[in-house]
Structure formats: C-alpha cells, structure tokens
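Note that this complex is displayed minus one protein chain, with the remaining chains in position.
Each chain gets a letter, A, B, C and D, in the order it is written, and its residues are counted from 1.
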Amino acid sequence: MTLIGVPGRSGVIAVARRLAGHLARGLVMILVVTTISFLIIRNIPGDPMAAKYEKLVEQGMSPEAAQQAVNVLYGFMPTGSMWEQYLDYMKGLARLDLGQSLTVPGTGVSTVLMSAAKWTLIPVLAGTLLSFLVGIILGVYAAIKRQGKLGDLLAISGSLLHGVPQYVLALLLGAIFTTLIPILPAGGTADIMFEPGFNAGYIGSLVQHATLPVVTYALASYGGWILAMKSSVVTVLGDDFILAAELRGMKRSIIFRYIARNAILPLFTILALSLGLLFGGAIFIERIFNYPGLGLMLIDSITGRDYALMGGAFLLITVAIIIANIAADLLYTVIDPRVRSGGEAA
Amino acid sequence: SSTSTGGKSASGGGVYTTIDGLKPGLDVNGPINPWNPKGNMFQGYNAMKLGWKKNHLTDPNQFYPGIAASWDIAPDNSSITLHLQPNNKWSDGKPVTAEDVKLSIALAYTQGSTAFAITPGAAGAASEVEIVDDHTVKISQDMSNPSVTFVRGVMDSFVVPAHIWKDAVPADFWDKLKASRGEGAEAEKARAEITALSEKVLAFAPAKDVSAGPYTLERMNPGEALLVKNKNFYNAANVGPDQVKLLNYTGNEQIWNYLISGKLDNAPFTAVPADVMKRIGQTPGNAVVKGFSPVSVAMAFNQSKKPYDNVHVRRGLAYLVNRDEVTKIASPEGGTPALTTTGIHQKPAEAWLGGELSQLEPYKLDVAKAEKEFKEAGLKKTGGKWTLPDGKPWKFTINVPAPFSDWVSAAKAVTSQLNEAGVSAEVLTTADYPLYLEELSAGKYDVGFWLVALGPAPYNIYQRLYGASNGWTNLGGKIKHSAPGKDGNWMGSPETIDVEGVGKVNPGELTGKLNSAPEAEQKQIVSQLAKAANQDLPVIQLWDYVNTQFVNTNRFTGFPENESDLLRETSGVWIQLGMIKKK
Amino acid sequence: MTATTIMPEARTASATLRRNFWRGVWRVMKRKPSRMVGVVIMAGFAFMGIFGPMLYPERLPRDTSALYAAPSWAHPFGTDFEGTDVLALVVTGSRYVLLTGLVTAVITVVLGAGIGLFAGFRRGRWDSVLMRITDMKLTIPGLPLLLVLSTIWKFTSAIEMGLVLGLLGWGGVARAVRAQTLSLRERGFVEAARGLGLSTTHIIGKELLPSMAPYIAMNMLIAVTGAVYAQVGLFFLGVLPFEANNWGVMLNLAVFGGGALTTTAALPYLLAPLLAILLLTLGIVLVVDAMDEIFNPRLREE
Amino acid sequence: MITGKGITKTFRQRGGMLGGREVKALRGVDFTIEKGGAVSFIGESGCGKTTLGRILAGLESYDSGEIVIDGVPMSSLRQKSRQPHFRRIQLIHQDPYSALNPARTIHQTLDAPLSLRAKQTGRSRAWMEERAEELLSLVGLDPGYVLPRYPHQLSGGMRQRVVIARALTVDPDMLVADEATSMIDVSLRLGILALLKDLRDRLGVSVLFITHDVATARYIGLDGELYVIYRGQVVERGPVETVIADPVHPYTQSLLSAIPVLHGLEVPGEERVVPTEAVDPSQQDAACLFAARCPFRTERCVSELPVLGHDGGTLQEHACFHPQRRSVVATPAVQL
Partner (left out) sequence: MTSDKRAPGVRISDLSVVYRTPAGELPAVRGIDLELVPGTITGVVGESGSGKSTLALSLLNAVQPPGRISAGSVEIDGLGDVVALGGDDLRRARGRHVGYVFQAAQSSLNPLKTVGKQLLDLGRSHDVEDLPGLVKEARSLLDRMGMDGARVLDSHQHELSGGMRQRVGIMLALVLNAHLVVLDEPTTALDMITQATILRIIREVHEERGLTTLVITHDLGVVAEVADRLAVMYGGRVVEQGPTREVLGDPRHPYTRGLLQAIPRLVGDIDEARALPGRPPTLGTIPADGCVFRERCAVRMDVCETGEPPVLTQGPRIVACHAADMGPEAVTEPAKERQTVTAGVGDTPTTGEEQA
C-alpha cells in the first residue's frame, strides 16, 4: 500500500519551503528593481529648481520669494557621484529608509508613500474584490449558458471590458457621471466637514468619493474575471470527476461547489498579476478622478523630479506586486492539496 | 453631490470655501511651517506676514498691514521701522511681540531671502535688526549695494511664534550672523553654518498650529483643509467666516467642477476654456473679478540659432502672428492680447511709458510687412514656402511644455497661422516643465514659450529679458556679460544694441541700474529698454495675463472690486482686513 | 483516460480544419455575424491607417469662428479647440497609433516567441535564466516604468515608440510560448525529429512554429491593442511630445484643456478618440473570438 | 551489435530549496543485441523501461555505464560526436497520435529526414521520392494513399506504420519499440508486431521491444531474448520461450500469473503466484528489491542484494536467491 506524503506536517513544510524560496527570489527582485529604478531615475534630465521657480512665479509669487523658496530646496538634492549616491541609497534602503522627499521637504519618503498608499490600496482592493465576486459568478453563468445568447453576450462584454484600457472606462464614466449627469464628486477623498472616524457622514462621504475610482477598477478587471472564470469552468466541467460526481447522484449544489472551487483555483495566479496591472492603471484613474493615491503621487514626483519619492513609489508598487504574487501562490498552496504536499502543481 | 452641511456645521459666520492658489496640492504630510513648500500654513489665513503687498502697477513698496500695523520707511530706503499691532495675540493666548519678529527674521536668514540674504554684496540685504521696544523693530539696509525692493523684502516675511520656534535656531544665531558679514574663512564658515540650518528650519514641524492670523488649522485630508477662526486675532471682530475650507487641486479641471457646482466662494484664476467659462457664469452667484497681473507669455528666441539671429526674421514672424486669435484660442479669459512687445505688461507699460507706448511698433498682423522683413533677412519664397537664404528649407519649430494646455493650444495656433503664411511650422512638446526649462536654458530649442514681464519692480521685469538668461549677471552691483551659450545665456542677444532714437545701449547694464536708480531715472531707463525690446525682439509677447478671480456672492459679500490692488493676495488677506461678510 | 477521450476530437477538429481551412474559417465567421463585423472593423482601421491621411490636406483646415463646435453634418464629431474637424483628426491620427501598434506587436511577438521558444526548447540553465528575467520583467510595473522612461526618451516616431513598447511587452508572450514549447517538446513528433537528427532550425521552424502560429497570431493582435492603449495613454497623460492629430493628445486636450469632464462642449472631442479605441477593441475582440474558435477545437465543437 | 553495460540513471526530482526525491530508474542494466536480433524488456509500470529506451535513442543522458554501438564505446566520444551513433537507434513511440506532427502531411514528415539523408549522401530529389514510397510499401502501406494525407486521416495502426517508416529513413541498426502497440486497437495490434518481426528478417534491423504485455514479446521473434526488469534492475533474462514457460524469479512469475486467462480457450497454470501490488519503494538498497512483495522471501532476501546469474543451474539468468520453476502460465484448453 502506498501513501506518499502525510498531509499535515509535510504540508506545513511545503508551505514554509515555498515561502522561503519566494522570499529569496523576491529579495533579488527588489534589489534589481531598485538598481534599475535608481539608474533610470538619476538619469532623468530636468532641473527641478528652475521648474519650481517658474511655477511659483506663475502662481503669483514674487520673483524674489520664489527664488528664496527654491534655494532652500537645494539642500535636499542628492549630492556626490552616482556610485556614492547608489551606495547611500542602498544603505538607506537596508534600514528601510527611503530618503527624504523633495516635494515635501523634511518629510520621509516612506511617510509620504504610506499616506498615499492607502488611497490606492483600498480602492484597488475593493474594486478587485467587487469585480472578482461579480466576475466569477457571471463567469460560471457564462460557462453554463455558453451555448445561449446570454452567455455569448456575457462573454463578448467580458472580452470588450477586458480589452478596453482603464483610462477609456474612467473617461467614459467621468463623462457620464460628472459631466452629463453630475451626481458624483470628481475628486478628493472625503468632505472635510465630516470629522474623520466611524460616523455615517464621514464614511458616506468616503464612499461617495471613492465610487468612481472603485467602479472603474472593478469594471476594468471584471471582464478579465468573467473570461478567466468562464474558461476555467468550461475546463472543469469537462473534467472527469464532475461527470463522476453526477453519476454518483451527487446533489447539484454539491457539484456546483466542486466546480466552483476547482475553477477558482487557477484564478489566484491571475489575481496576483491583475493587482499589478491595477497598480499601473491607478496612474490613469487617479489622474482622471484626482484621487490622491500612489499613481497621482508618482506623476507629481516625476514632474517635480523628486528622485527619492519616485524611486520609493516605484519600489512600493513593485513590492506590492511581489507580495501579491507570493500571497497568491501561498493561497494556492493552502487551497490545492496537490501543491501542498510538494507534489506536482495543477 | 456633497454639500458642506454635515459634521460641525458653522453657525453665524458660515464656511468660506476657497482654493489657495499659492499651494496647489495640499499635502497631509506637510509640517505646519510657512517656509516649507508643502507646509500647511496658508498665507493670510494662519500664516502671517509683516504686511501684505499691494498690487501696484509701478510701486513695489506699498502694503496692507499684517503683523505690522504701520511702518516708517527712511526716505533713502536705508531702513524701515515696524510698529506691530498693539493688541495682537497668538492663538494660544501669548502676545505677539518684537521678539517674535526678530526670531522670524533669524529664520528668514536661514532661508536666504533677498532682504535677509547672507551672500556678501547681495543687493538690498538688511544689515541690522534692532528691537526698539516690545512692539517696535527697526531694520536697516546695507547701503553698499542698495535695492529699491529692500522694504518689500522685509515686509514680505513670515512671522512665527518665538516660543514655539525658538529651538529651530541656535541661541548664538545673531553672533554667527555678525561673523558671517565680511570676508575671510571665518565669515565663510559662519555662512555655511547658517545655510546648513535651512534644512532643519524647513523640516521643523510644530505639533499644532499656533497662529497670529485670523484662523488656525483644524484638520485636513488629502483633498481639503479645514481652518477655524482664531479668537485671539487682532481683528477677530471683523473676521466674517467662522470656518474656511481650502480645497486641494491637482488639475485645473477640478477647479472648473467646483466652480460650476457653485462650491467655491473664491478661486484664483486657472486657464478656463470658453465653454466652461460660460457654464461657470451660469451658476447662480458666480462672478469674475479682474485685475492686473504682472506676467506675460512670450515666444522667446534662441539667437544662437539661424535664422533667428536675424532681427528681420523675428520681426517678420511678429507680423505673421495674430495675437488676438492666439489669445482667443488659448486663453480668452486669462489674458489680453499683447498690444506690442515691450517686455512689460501693458498696464504698467502705460504707467511707465505713457504716450511713448503708442509710438512703438505694434506688430499688427501684416503679411506684406512680414514678407518685406523676410526678404530683407535674405529668406526666399519658393513654391509658396519660405526657405533659408541658402535655399535650404526652413522649419520653424516651437517648443512648449506638454502639461500647459493653454500654451500648447497657443503654440498650435501660432504654427497654424505661420503655415498658412508659408512658414513650415510645427509644435514640439516636452514631457514636463522641469525638462522643458532645462532644455530651454541649455539652448536646445529654437523658439520656446516663456513667461516675461514679471513685475511690478522694473528691475525684475527687465532682468527677465536682459538678465542671466541673456548673459548679464549682477555680482555685488557689478554687471558682467557672458557669451551666448555660456553661463546660462541661452537667448544670445548681442551685448549692445543700436536702438533707433536712443543710440547704442547695453540693455543689461541699463537693467542693473534700475535696481537703485531714483524714480525719475527709472522711468527714462524703462523707456529705453522698452524701445530696445520692441525693436530687437528678443521675445514676441503674445498675451498679458489678467488676474481673474472667481467669486461667489451667494454666501458672502465684500469681495474686492475689479482692478483692486488686493486681487493678488489670498482671500485670507481680504478676510483679515475685515472685508468679507456673511450675507 | 482523459487524454484519449479528448484527443480524437482535437484530431477530427484539425482534420476538418486542414482539409479546407478557408471553408472552416468561413463557417466560423458565418456562425456569428458579429465576427464578420469584427473583420470589417479591422479592415476599416487598416484602410484608415493606410489611406486615411491621404483623404485630407496635409494641414487640416481650421475655423477659428467655430471652436468646439457641436456635432453637425459638416463636423460629425464637432471641432476642436482651434476649430479643426475632430473626425479628420481621428482619421489622420490613426496612422501613428496603428503603426505603433504594429511595430510593437511585431517586436513583442518576435522577441516573446523567440525567447519563449529558445527557453522552452533549450530548457536547463538557459531556461531558468531567461525565465527569471521574464519574471522580473513581468514584475516591474510597466506603465510607471514607461512614465519614467518617457522623461528620458522622447519617442518622436511611431517606430521608436513601438520599439520601446515592444521591448517592454514581450514578457507575457515569452512565458506563454515557453509553456507551449515545453509541452510540445514532450510530444512525440518533436522527440522523433531530434532522434532523427533533424536540425534545431527545422524543429523550431517546421515542427513547433506552425503548431503555435495561430496562438502567436492571436497574441500579436492582442499586443496591437496593448500597444495602442499604452501609447494613447502616455499621450493622454501628456508625458509625450505633442502631435495635434493623435488620439491620446486629443484625449488630453479634451480633458485638461477643453474641460470635457466638466462641461459638454468638448465632449465630442473626447468621445471621438474614445469611440475609435472602443471600436478597435471591439474589432480585435471579435476577430480574436473568431480565431479562437477557428484554432481551438474545444470551443469549436460547441 | 549494440551492448549496454551497467547503465544507471537516477532522476532527481526538484523539490524546492531543501532537496528533493531521488528515483533510481535504472540500476546497472546490461544487455546485448545482435544485428537483427530481438530483445524484449518487460516489467510493470515505472520500472525504467522507457528510460532505457530513451537513453538508447540518445534522448536522455545516463549517469554511468557504457553503451557500445557497433564496437564504438560511447564514453570515448564527445557529446557532439555521439549523436550520429545514437541516430542509428530509433525510438518508436508508444503513442502514434503524438508521434506525428498533425500539421504536416506524411509526405512532409518523411521528407525532412530523407532530405537530410540525401544531402549527406549527395542524392537527388527523385531518390527521396522513390525512397519514401519504398519505405511506405515496406511497412505495408499504399504510398499513393498515404503520402498526401495528414496523420489524423489515418488509423492508429497506419500511423504507427508511418512512424516506423520514418524511423527507417535513417537506415537504423535498431528500433526501440516502446509499448508500440499498446495504444492500437486490438484487432490491429498483431499487424504491427508482425511488421517488426518482418523488418528484422528483411532488413536485419534489431528490435528492442519494451512492453508490459508479456504475450506480445513472443511475436517479435521466438529467437529473441526476454529481460524482466524490476525497479531498474534486470531480475531475469533468457530466451523468450524459456522465461515464459519456465520462469524462476518470483517477480516474473507474478507478472505471468497476472495475465488474464481466456477461460474457455485456456486453462490457468497450476502454480499461479497471487501477485501483490507495488509497495512504497523507499527500502534500503542492501536487499532484494522484490523482497517486500515476495511470497517466498527468506532472511537472506532482506539482507543481501542478489545479482544476475545462472545460480541453481537455470537456463536463464536470474537475480534470485531461491530460483524455482513454477508453472504459472495458462495452457490451451481442449477445444469444446
């Protein structure tokens, strides 16, 4: 009698082993990304001083005052040779110190990043979750009804939404809900008149302001889910064990659960990738809806030539993607017993 | 949509909603520090200066009271004596005293402003700060290189509470400052020490807002900041709104939306397309107040590049550009087509030049004159297209930074006009403004859009045309000229110009004189420089900006009128002066 | 055994396919008229890209008395900020957009398929190195990188733009092609070819590529859309040089200059390029759907 | 003549950073095949048959041991120059469906190796055409019918014949038929076996026949040898008929006993060994590999590894401490 692998303990070991591997690879990845971003970013031409000066002048500051404001900023410019700067940067990074922001002098990049990150992370996650739920439910439906008109419609609409870039959706939604029927705010996070905290007014305001970004994120990824889920369900439907369950007289509800769980599994890898894509999309969506997240911050830091902030944002987005990948894989490991016991992946 | 009815709604005075044009992009991470560019102190509201500049056409030294209730200026500009508001208190109850002013000046030194510069020989720097009594401070100018704008530099200083900020500078600061004056290693070291303080000062972040202004900062989020009335403010009785809501903006279109929804009681100008302007006008209560703004936009030439070194080419181009049409397309509300090119905004130009203005060449659209000029420059027209003297094709490329939509539209309009006249023209945009400016000053562009006429002091105005970007630098009162392509000289005008009716002039030297010359002489110099700019055309002025403020009279009244000299100050200044009243 | 139950179908499917490929294509097209629409749309865009600019004078006429004119017969999508016909802008702008898309697609597919094939075929060390690089490439967020890059590099021509987008976009294709190669490699006929001593060129060119051609073609189409989006997006954000008749610039000017998200006047100016993008997406989606069915036996039999 | 000496192969399955599992697929396998000879390898699933076949066809490396092809020991050659020798050994895949490229006609499929051949020997296109037809006729196919067709238009049996014809394009010395008939319909299976036998006779091609179906091994030629392999080790080998009729190793006996009896046509052997199923292969090496499953094991079996030999005076070689003939194979019944 053969029993290869005892589930319990070897499972934990497998998860730990995978995690260790991921972390090692993630670290290398981060090293590479930081080096690349460092090299690119430090080579960006453009004089932040002059830009700042002209901007201030244009805004009505007197030339002297503008010059004064700009001079002060010089203190925050990195100095030394490229190699020294790189070493400094890496040393700082090891201490989790991302350096000082230039646009908000005197403030650590990590502080700026963290305050921006939540405005990206929460809507992105909310949008993803929303679209994931709706997408997989409709995906199952589209798979079951794949011969009918409705299934067709769902699939085509899915492909279309999947294919359309986020900014097109954002612009369309914006045109509809802020221009044609102006019922939603076009920017910001919440009305300042509400005391932040757990009160209906504040939360309501938060939700209202987040609606357009979240809906855009959701719509943008919904198509992908519906397509992925549909094809996954179609695959699982063709799997023998579904027919076997049917032939054993299993209840529809149970069979449905079998289908759903097995079909969702491969979607976890896509989930990780899609998070990465959404972070990219955040740049457009936040720019269009003036939502103060990482994307907007990245644009600002680029126009302001805020090297440290730019590098930090870049790093943060990359790290988020790496973490999402790891999380998806671990989730996969936990859910799929085949991977868990160190055997073959599905 | 969300109206500000929730939360702690204001009683009586109401909530005044506006945008701080000086600080676009509120940042929740910014310290409560007026010197920090992202600091959460807002001029006129919770950040106070000694006085508030009037937007006078020609006189830079006129102010409204701020921390200083009044001031006496020595006739030769050698000193200014400030008399502080007698009953002014900080929001925490402590009185505002001369000590506060002195410490604030110390802080200003670390930031290296014009009046408080530590660079030896800097024009218009203060030499001494003296506490006369608890409420009187005297500041003297170093008369070795005086400037007419010394007083302006002093008055334009922030004042912060000494009891909060005292640790930001060392106790021996004033000794250090003294040591920094003069020559030698000792002085050098002292200067370095003071400069090194700048970062610390800039990053200084008080735990809470202690203000001598009409408001203190209550809370903020990435989109908005909420200010509440400071009961201790000297003029609190006359401060109308109880609360002020400052909205963040990252794109102009946000302001348009706020305006259309009637949310804003006041907003400074942003480029507004005509249709949006119409919609804004339709919102009940919305009104536009217009006044003078000392800025113009121009096409600037790089005279190191052919054929722009030839004045006839520049003139020919000036005749071909229809400035009225360009302005209509690009900035119908925010600008008025430049009457001509003088380097000065048309309003102060009238004040400085008077009747002489009409004698200058207006460069109205005139194809025939343009052809004449081009021919004079040796250009040839073949097959309806102008070519260079050597028969090579002439491609007129104009550069603009991509994010400035009005400039992009304007450049597009200019090239369309030129193309119609047979000059092959195209627009090139640069990804962003920093890059644009770097490339512009590196001499990479033939022609680019550029802000000029930055007043009101005539020295500032002409320094733009005949200053560092054109090769002239003012070092300790001495004017030097560098060759084109060197030391930031990207415009490349000749050092001397033969101006019709004036003779040979060195515009850089003339400009330098503007800094200290008495008013009568200033007028004469301005006239000469205006003629030079008009004939030699280092730039072609396109439109003069108009300071356009949006106000909404539904909730509040008492906004400045058209042409008010307060229009360049924030509505915080209007409020603290007691103008804004609840309806 | 699953394999045996599925494979005969695959075989019969490819059977009908080979026998009369074009008749099969025609049948698939006929089954859903929408696919025909897709092909027509694609043909329309191709026509627009090639001949569109020739339909208009080199300098598009402008009418400064009709800025942001409302849609009319003369201007179906109204006019822009200087009174130029928006439709003309969309049509003349299509060449740049599509050319970029094409260049990107070619580079993406050539690089992606090349690397994927090489890694999958060589396996071993080459494979792990290449796939590590690919993973890394996939992890580095593309759009932020492009944004940063655009400040260094001015993508003045469509070719250059396509080149950069292609260089950034091959990761996905490489991974997919590698997976396919790995699985095909295990197939008997590839092993047999190796055993017979046939050259690697022969194996890749004659045995592997044809099996993957449809897949690669589909990826190429998808890459076209990806490139169009990225490029229009960058222009929209305003980080690339200005071109009046460029879809992305139109979007940018409509929103940030014309207030299309605020008032209705510039809305047609905004919607026209959006519509073009949507239409292009629709066309590609429909064609890919058809290709999917033509090449995928599993969907075919339904 | 092709011989193998002590061929071993261990697969290391990668299991992440902390090491993986090792599978000893082959443990020192020796064999000899004469020109035109036939050797059959039988054994249950996973015993290393395919691995051996792939090693011989040059598709897989081996850890140690020596393969001598026509007197040339492969270890004396460098990687590159081994290939032409291994090409003399052609593998016939188990699955005729995947062995042919579905996108290429039979003509194209045969053309590729033939043109390579033509280039090497400086022959013309006409020769290639001729040769293709010749080879197809040789494997019992009608060239006119088959050449223009795609694989899916042929039956499994025809496909397998095409595969064999393709292998013959390089004039191989040996064909390795890895379960070459297991995926072919029963009614056609015998045809392929007969073809292989025929090729031996007519072309002098030797055949290495890999199967788990002992009966088919007989059909390659009664003159052939049968190797019984268990977990990478040859446990019994000898002339086909001897091993089938008089197996001495309990594993061989188990295998033969497991063959279903056609009741009505056959009578089961009297000493059928009730076979036990495979066990977890994680046992120590210093024991008979089969001991855990062997109904006849003794102390010695679990402490010592038997080697191949004629111990006990058997006709065939075996690796068992207790060789004993048992009659396990069914015998024909008297017809009804």
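In this text, a contact is a pair of C-beta atoms (placed from the backbone, for glycine too) under 8 Å apart; a residue touches a chain by one contact, two chains touch by 3 or more.
A quick note: this is a predicted structure, and the numbers were derived from the prediction, not measured.
Q: One chain is left out of this view; which of D:Glu130, D:Asp185 or D:Glu304 touches it in the full complex?
A: Looking across D:Glu130, D:Asp185 or D:Glu304, the contact with the absent chain belongs to D:Asp185.
Q: Which residue from A:Asp88, A:Asp152, A:Glu195 or A:Asp239 sits in contact with the chain not drawn here?
A: A:Asp239
Q: If the hidden chain were put back, which residues of chain D would touch it?
A: 44-45, 155-158, 185-191, 193-194, 212-216, 218-219, 222, 244-245, 254-266, 275-278, 329-333, 335-336
Q: Since one chain isn't shown, list which residues of chain A touch it in the complete complex.
A: The list for chain A reads 1-5, 7, 239-241, 243-251, 254, 258, 261-262, 265, 335-338, 341, 343-344, 346.
By definition in this document, only the chains that are shown with their structure count from here on.
Q: Comparing C-D against A-B, which pair counts more contacting C-beta pairs?
A: A-B
Q: At what distance in angstrom does the C-alpha mean of chain B lie from that of chain A?
A: Chain centres of chain A and chain B, defined by C-alpha means, are spaced 40 Å apart.
Q: How big is the gap, in whole Å, between where the Cα atoms of chain B centre and where those of chain C centre?
A: Measuring from centre to centre gives 47 Å for this pair.
Q: In chain A, what residues contact two or more other chains?
A: 44-46, 178, 186, 287, 302
Q: Which residue numbers or ranges of chain D touch two or more of the other chains?
A: Answer for chain D, listing residues that touch two or more other chains: there are none.
Q: Show which residues of chain C lie in contact with chain B when the two form their complex.
A: Per the touch definition, chain C meets chain B at residues 59, 62, 64, 67-68, 81-82, 150-151, 154, 238-242, 244, 252-253, 255-259, 261-266.
Q: Considering only the defined contacts, which chain D positions touch chain C in the complex?
A: So the residues of chain D touching chain C come out as 57-59, 83-84, 86-87, 90-91, 93, 95-104, 109, 112-113, 116, 150-153, 163, 166-167, 169-170, 183.
Q: Please name which positions on chain B make contact with chain A in the complex.
A: 1-2, 4-9, 15, 21-22, 24-25, 27-31, 33, 35-38, 53, 111-114, 149, 152-153, 156, 195, 198-199, 202-205, 219-226, 245, 247-251, 253-254, 257, 260-261, 268, 293, 295, 403, 432-439, 441, 451, 454, 460, 463, 547, 568
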